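Would you mind keeping the following structure in view while I ask a few things?
Missing here is one protein chain; the remaining ones are kept as they sit in the complex.
Note that the chains take the letters A, B and C in the order they are written out, and that residue 1 is the start of every chain.
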Amino acid sequence: MAEAPGMNRRALLSGGLRGLGLLGIGTATGALATRDKRDDEVWQIDPDACIQCGLCATECVLEISAVKTVHSHGMCGYCELCTGYFEPDPVNLDEGAENQLCPTGAIERTYIEHPYYEYRIKPDLCVGCGKCVKGCNMFGNGSLYLQVNHDRCVDCNRCAIATACPAEAFRLVPRSEPYLLRGKEEA
Amino acid sequence: MSDPEVRSALRVAVHRIAIVAGVFCAVLAGLLWHNGIQLHRADESFRLVDSEKLVGLKQQLAADPGDADLKDRIRTLDQDLRLEYFRRQSFATRGGFTLLGGGLAFIVALHLARHLRGPRVPVFSAKPEDRMRSAQVAAKAVGGTLIVLTGLTAAMVGGRTRQWQAAPAVGGDLPEPAPTVNEAWWPEPEEWAAQWPCFRGPGGMGVATVDKLPAGWNGETGEGILWKTAIPLPGENSPVVWEDRIYLSGATEDERAIYGIDATTGRILWSAPVSTPQGSRFDPPAVMEETGFAAPTAVTDGRRVIAIFANGEIVGVGTDGSPLWARHLGEADNLYGHANSLAMWRDLVIVVYDRGGAEDGLSRILALDAATGETRWSTDRPVPASWVSPMVIEHEGQPQILTAANPWIIAYDPADGSELWKVKAMSGDVAPSPAYHDGVAYFTNTGACLIAVKVDGRGDVTDSHVLWKRDEDDYPDICSLLCDGPRVYTVVYGRLFAYDAQSGDQVWEHDLEDDFQASPVLVNGRLWLLTMEGETIIGDVDAEGFHEVARHPLGEEIGATPAFGPGRIYLRGREHLYAIGGDEG
Amino acid sequence: MAEQRSEPDSGRRRLLRATLWGGGLAGLGALGGIGVKRLTQDPPAPKRPPLGPEFTYDVSRFQTSDPGLIQWRELSRFPSGLERPRNLCTTPGGHILVCGDDGIRRFDADGRELGFSPIQGRVHAVAVLPDESLLAGLPDQVQVIAPDGKVRAVWELEDVLPTSIAVADSRIFLADAHARVIRVLDLEGRPLQTIGQRDPDKGIEGFVVPSPYFCVRAAPDGLLRIANPGKHTIEAWTTDGDLELAWGRASFAIDGFCGCCNPVSFALLPDGGYVTGEKGLPRVKTYDECGAFTGIVAGTESFPEYVQATQAGTPEAASAGIYVVVDAAGRVLILDAIGGTVRIMVRKEDGDG
Partner (left out) sequence: MRILLLLALLALPALGIERFPPPDFSGGHQIPETVVPASQARTQAWIDVAALSLGLLLASWISLRLRSRKGLVILSLVALAYFGFWRRGCVCAIGSVQNVALGLADPGYAVPLAVIAFFSLPLLTALIWGRSFCAGVCPHGAIQDLVLVRPLKVPHWLDQPLRLLPWIYLTLAVLLAATGGMFLICKYDPFVGIFRMGGPRTMLLVGGVLLVLSMFVGRPYCRWLCPYGALLGLLSRVSRFRPSVTPDHCSQCRLCENACPYGAIHLPTRTPTAPADDRDARLRTLSLLVLVPLAAVLFGWLGGKVGLVSVAWHPTGELAGQVAMADAGTLPEPAPDEITAWRQSGADRTSLNTAVAVLEERSLTLGRILGAIFGVAAALHLIRVAFPRPTADYETDAADCVSCARCFSSCPYERQRLGLPTDIPGGSHV
């Protein structure tokens, strides 16, 4: 095949541009890769910033949100009348559906001793609406709060809930410590 | 495989598989879509499938807590809803996998069918020479797209306002302040007239029109009071109102502040503390207790609020309380405390700053730029300290600032501060503010006179333009004049006088036996008089006299003239600001 | 052959192609339209898929109170001047003391500030000794501040969170929310006894204090009144540690104590009745000496900042109380820990005074 006169020039130009491209990618990669903070990060909710708007239940890319209520038992008052468990002004202080706050029945209430009751979250049933959290924060001491459960979280590059979160309560935390738990000291 | 008949039969089979798989996928996708709608509703809200019913039943139970049957129904429904919810959730998950499998089968079958049909016959639609032609067409298309795109984007971007900057960006928080702030800007006359921007309302006339006046109020029982807010610092100044904001100031010997109050809730939205380095150099001025440190009423034009204090500090703040400018006009020298309220003409703040004695040469009138506080003009006044608030009127196209002091009544041109006309008539410590109606301005002061001056003169018009003058009665020492057209009213030591506006003859007098400090106002044609004890006396006035209609107590002393907003009355008591209004709506 | 095969194809193919192109272009157009609409929307509408009613915690029906029950009016209010106010008390001289994270501020009866004692740490409670010294309750210690403002003594107490202090009969009663007992000290800080320790033999169940709100008052009748917030009661105890009587019920209704632990604070009126302060649904109410509800001093609607904070569910809200005291003139003083102000409330009928 006859060599066109432009072919050499073309190859040279192509080679030069290729070198430029390599240089560009290399510079960008190098600049980014040499940053100090190297730990892998995951999304988590700062419970102190959360305002329980309910978007965690609706904005997650998963059908049932990865955000669920977490209970710091060490902070809990073990109240008989738990405002995170009972509807405001419950008819009776028993486990009947008419008294329960949680729409999916995800809180389990067990009697410990008079007058203390223990409350546990069943993660399978929790959908992360934050209703109990609001009840607990409004009247109680905030031992219930929302967290991204990392067995379910798919680690989206930019968390869809974080994008929607009005309180900007989502932030990146190291994968080695993926939760922002309250009252950890007591445990 | 090579046998064409087998091949053809296989093809048909595979085709059918593809059709079945395709239909299956389509149906399943539809079901999943429907399921998703059931889970999330068409409005994208997140709820159990039939939650309203459950919530309704719970409410019913709250009303009748003993109904065991109702409890059972709630429990059953609750369980049904939960089961339904999680059933649908798991259907969504399992359905997703099934759809994936179905889709896979569909695609595989289609590929197989194509493969069984054998390679397609190449159709050589294009000829080599077509390439250049198609390239030209494509280039035109690309170019055209780019042009259309540019135009569309430019149109889209150009039409948008940067709405996040609609916030009053005053105070230089933004490097690029909204351009309107520094430009000459002022509200249209009808905008002024619709607000209560300064002492005694639009034009300083003391005339208000309020729709939906409340039937009455009582500050002690709370009747008719929409809200009541404690004002942290005391002040005799009246509130000014612009749309849904109320502004007023308060001060003590060493603290000064302007407040922005939400007209709906009465919440103090912001409080802008006032302090200038110059102001703090001087000792606090000596003032009379009744005057206080914040007697002059502020002004606002809806974008900025300007207030002056007894120590000579004058500041402008944005409607969000952000500081715009602050100045000190020189140490006050005033027997009772500075009390001349501010006025505004266009974007100028009119300040009468009379100090000391006539021979001290300290008194002047200034016009400050409302946006920057810079002095636009300043004119010396040959008068001692006075307490009259300036009033801006317009007569035959000529705006005038009316002022009164001992002994000169002077009208200035607000454009440049030049004197238009003056009358030598006053004496004593002049305090009541003037009234104006149809080319005639009325001035008064206790121990001096009540005088009507035609405002179309120029120069010293003492001998030429005085319509009438009388000096035989008692005249007010604080309460401003009010003119409703036919009559001019004065409030003197608990008595109300009416004079004929054209002749100056006294028409009648009415004894009220109350003390007054606030200026009378005319509301929807009725005269309102506010006693020091906080009672508002409302009456009709005609040629015959004053016919009292109602008295509404506030339960708190009143020294300030009321302000008005749409359907609202704002009364400033000694400690609180009250909003009075009829039913909301 | 090529012509033959392509002939029957072409009609179908053309149709298919036309359909696809039409559909594709329409889809693109629709997408573009949506995009343009989104871009030109001014302002971008906030899109919030709302939670259904059963997923929303709603107490709005309890947030307004019957105006007919409001028997008090606000005389005035003044800012506490503290970053994080936590409690208040009155002195025999008629002054008002407000304590918090910066220290103790002293105001006169009208709310004019008179002085400030800075204290490092969170002052949860403040009280006045007979000699006019102040007691400041901090986690694990009580500071005694002489009238001249100097710290006279610091009593170290292990594991004590004093949330309220009462002084009577030369004894100091310290409500310890940590151990959930009342600690009795002498005037020098020496422990004398504890009241309310769980004792099944004596039938004492102990106080249920799920959060740091635990209020004690010394009544003129010689008994102590102690709030048992977890049980929603106010109890009368002898100073020797015997429970005499208790009243109160849990309810969001106006005559009960709402939430999981209320009242967080209470005070005794000159007529023997009670004023109670509740958190969560901020409200201040009065009860007669038998515990029957008599009226409202300030309803939930009069604490807008507090309600806003609890609506947002922030931790500040979860740990902010509504504290009440009654001064010598019978006025009720309310400290709203979120609004940061002290309100002076008087009865409506004797309002003019």
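The criterion applied here is as follows: contacts are C-beta pairs under 8 Å (C-beta built on N, C-alpha and C of every residue); 3 or more make two chains touch, one makes a residue touch a chain.
Computed from a predicted model, the values in this text were never measured in an experiment.
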Missing chain: touched chains present in the view: A, B, C
Sole contact to the chain not displayed, among B:4, B:118 or B:525: B:118
Residue of B:6, B:83 or B:157 touching the missing chain in the full complex: B:157
Residue of C:61, C:112, C:150 or C:198 touching the missing chain in the full complex: C:198
Touch residues of chain B, complete complex, unshown partner: 29, 33, 36, 40, 92-93, 96-97, 100, 107, 110-111, 114, 118-126, 128, 130-132, 134-146, 149-150, 153-154, 156-158, 160, 162-169, 173-176, 243-244, 319-320, 322
Touch residues of chain A, complete complex, unshown partner: 1-2, 4, 6, 14-15, 17-18, 21-22, 25, 28-29, 31-33, 35-38, 40-42, 48-49, 51, 53, 55, 61-63, 70-78, 112-113, 116, 118, 120, 123, 141-142, 147, 149-158, 160, 163, 166-168, 175-176, 178-179, 181-183, 185-187
Sites on chain C contacted by the missing partner chain, in the whole complex: 1-2, 16-17, 20, 24, 27, 31, 39, 42-44, 46, 48, 83-84, 101, 122, 139-140, 159, 161, 177-178, 180, 198, 200, 208, 210-212, 308-309, 311-312, 314-316, 318-319
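Throughout what follows, only the chains that are shown with their structure count from here on.
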Separation of mean Cα positions, chain C and chain A [Å, integer]: 29
Inter-centroid spacing, chain B versus chain A (mean Cα positions, whole Å): 41
Inter-chain centre distance, chain B versus chain C - centres from mean C-alpha coordinates, in Å: 33
Where chain B touches two or more other chains at once, by residue number: 40, 44, 46, 48, 51
Junction residues of chain A, two or more chains touched: 54, 57-58, 89, 103, 129
Touching residues (chain side chain A, partner chain B) in the complex: 54, 57-58, 63-64, 87, 89, 91-92, 96-98, 100, 103-105, 125, 129
For the chain C and chain A complex, residues of the former touching the latter: 48-52, 54-59, 62, 205, 208-211, 230-232, 250-253, 258-262, 279-281, 310-315, 317-319
Complex contact set, residues of chain A against chain C: 47-55, 57-58, 76-83, 88-89, 101, 103, 114-115, 129, 131-142, 167
